[in-house]
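Working notes, beginning with the structure itself.
As you look at this complex, bear in mind that one protein chain is not there, while each of the others sits in place.
By written order: A and B. Residues from 1 in each chain.
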Amino acid sequence: MSNSTNIKRLPLRKERGPFLYFILPAALIVGVVLVFPIIYGFGLSFFNWPQVDDGTRAFINFGNYLELFKDNEFWHSLSLQLGFIFIAIPIELIIGFFVAILFNHDFPLSGFLRTLLLLPVFILPILSGLTWKLMLQPRYGAITYLLGLFGMEFPQGILSDQSLAYIAVIIQDIWRMWPFMFMILYAGITSLPKDIMEAAEIDGAGFIKKTFAITLPMLRGTITTAILLRTIDALRIFSEVFVMTGGGPGNGTMLFSLYIHKQAFEFGKLGYASAMAVILIVISLFFAFGLVRKNMDIDTM
Amino acid sequence: MMKMKNRKKIIKWVVFISALIIVLVELFPIWIIISNGFKRDLDIRNSNPFDFQFSLRSYELVFQKSDFVPSIRNSLIVGLSSTIISLIFGSMASYGIARFRFKGRKGLSYSFLVSRMVPQIALSVPIFILFDRLSMTDTHISLILAYTSFNLPYIIWLLLPFFSSVSPSFEEAALVDGCNKKQVFWKIFLPLTAPGLVVAAIFGFIMAWNEYIYALILTGNATKTAPIAVNGFMGQYAPKWGQLAASGTIILIPIIIFTLTLQKYIIKGLTAGGVKG
Partner (left out) sequence: MRKLLLVLLVVLFATMMFSETIKVLAWDDAHSQSWNTLKNDFEKATGIKVDLELIPSGSMLQKTALNVTENRANYDLVAIDEGNVAKFGDLLLPYSQWPEGNVFPKVGTNDIPAAIFAAAEWGGQLVGIPNNGNMYIWMTREDLINNEEYQAEFFDQFGYELQVPQTLDQLMNMCVFFEPKGIYGFAPFTATSEGATCEAVMFFESFGTSVLEMVDGKYQVSLDREKALQAIMFYKELMDYSPQGALSMGHGERIGAFSDGLVFSMFQWPGIVPSHENVDESMVAGQIVYTAPPAGPFARTAVRGCWIFGIPRASTKQAAAAEFAYWVNNYEVGLKLAEEGMTPVRTDLLNELSGEKPWYTGMAEAGQFAVSRPNRSVHYPELSEVIKTNWLGAVTERMTAEEAVDNIIEDLNELLESYE
């Protein structure tokens, strides 16, 4: 009886037929649909390319990248975005994890409650952003009112203060996406081999020991995936923040995608925006490598 | 013996109450959205979300808008198609990556990932050009292809940990019994990974259902999808709160049905074989 947690090495399979059968359809679709767009998007970053041709479209080599380097707003956007990632995602993970453990019990309505928990993830992102905006209105917002009950007054409105608006945007994301982490972790926990968990209980392991010494390590791959997927999408967050603050006040919540949108569609500087997109991909890859290298066996041959 | 039973019962109820509280707190903003659909705009500007006059006016106005119901139909067609295709091809590819050692395995997996990392804004223009030149704009198929290309890498990476953690003993046993690799995948392996598949299907569907940018770029009057119709209630200046909330609530329903169906039937059906590690 093999113990699934010890199996990391598989016997080498060298038949190409079956392998192609499995990989090819996906590779074909992604390749055919996206190869031209990705090359185009990448190539565009080396051009000055106003959206509506005014005669200045031209190849400018690394010009966009150099300009980005000097652009203070770009760095500001980047720092806001990274701050967002490093604060929101760990919190989402922690909440999701503990709630997943909680739900890993048998209790009435658990399936129904699990689906209800997912509603924030189901909601159209702009609706989430708009509702939070509504709740934070100085005059009639529900959250402003509730905070007022605790003595915290915001006569000008939370969203009119740069720092508070930033916090509000982060909290909106945490509210919306911790159930996402929950969902993945719950699926992971319920996929764990029950025999090990039972063995640990019989051995007398307490809750804390069980969680940290056994559950967590076995969930490593799942946790990494959850963080990876969430990070890729969080690095590109747009609609919720756009309708909530528009990037303001000033540029207090001008997260990266909002700045790309501004350059691409307000100013029409498509080449410049493409360069920013390329940098975003590089940063995402950086995160991906870091996460995957230690925790998933993609790297091993 | 009685003490053990009681203790278990108490834990069960404590857990239940805690879960209920968490859900209620989490759903407060959802309550606001849903209830706003039933309020007059005047009442929406009230800091007490429980004090209002019930009104169906917003729902009336939403259904009167000629593009709303057709947009839901379009979203269903595109959403279900792209989710099914992505799930099938995605699980196949994820299996290929998880189970087969081959040269370029790393490169291929990361290529999928990179394709998913590109901001849609950057891809929107070239994707439009691509489908426009092929005269495929305002068709379902173009959006289905776009969404599938977007969902596949996601689903592949989502399924990897689930697939990697399944013991190969079942597959080996089946091979010994004379099944070929494909049969092993479809009949033996997949049923073992039901929870992961359900999560992948749900997230794939949500993504396709709520997606805006590709839909805006690639659709016309005939294929307009739900997010665009809902965004239409944003108004040129200020959102029509009531109608936005009503339409937003309506488009939640298909996702909820989809999720509940998956969780009930697929998990039951697929785990008939037993999920013993």
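For the reader, a short list of remarks on this structure follows.
Criterion: a contact is a pair of C-beta atoms (placed from the backbone, for glycine too) under 8 Å apart; a residue touches a chain by one contact, two chains touch by 3 or more.
On a predicted model such as this, the values are computed, not experimentally measured, just so you know.
Touching the missing chain, out of A:P18, A:P125, A:G221 or A:G247, is residue A:G247. Within the entire complex, the positions of chain A that touch the omitted partner chain are 50-54, 133, 137-140, 155-157, 159-160, 246-250, 265-268. If you put the missing chain back, the residues of chain B touching it would be 40-42, 45, 55, 57, 65-67, 124-125, 128, 132, 137, 216-217, 220-221, 224, 228, 231-232, 234-239.
Quick note on the criterion: only the chains that are shown with their structure count from here on.
Rounded to a whole number, the gap between the C-alpha centres of chain A and chain B is 15 angstrom. Of all residues in chain B, those touching chain A in their complex are 11-13, 15-16, 18-20, 22-23, 26-30, 32-33, 36, 44-49, 85, 88-90, 92-93, 95-97, 99-102, 105-106, 108-110, 112-123, 125-127, 129-130, 145-146, 148-149, 152-154, 156-158, 160-162, 164-169, 180-182, 185, 193, 195-196, 198-199, 202-203, 206, 210, 212, 227, 230-231, 234, 239, 241, 244-245, 248, 251-252, 255-256, 259-260, 263-264, 275-277. Those residues of chain A whose C-beta lies close enough to touch chain B in the complex are 2, 4-5, 7, 10, 12-13, 15-16, 18-19, 21-23, 25-27, 29-30, 33-34, 36-38, 40-41, 44, 99, 102-103, 105-111, 113-128, 130-132, 134-135, 137, 139-142, 144-145, 175, 179-180, 183-184, 186-188, 190-196, 218, 221-222, 224-225, 228-229, 232, 235-236, 238-239, 243, 257, 260-261, 264-265, 270, 273-274, 277, 280-281, 284-285, 288, 296-299, 301.
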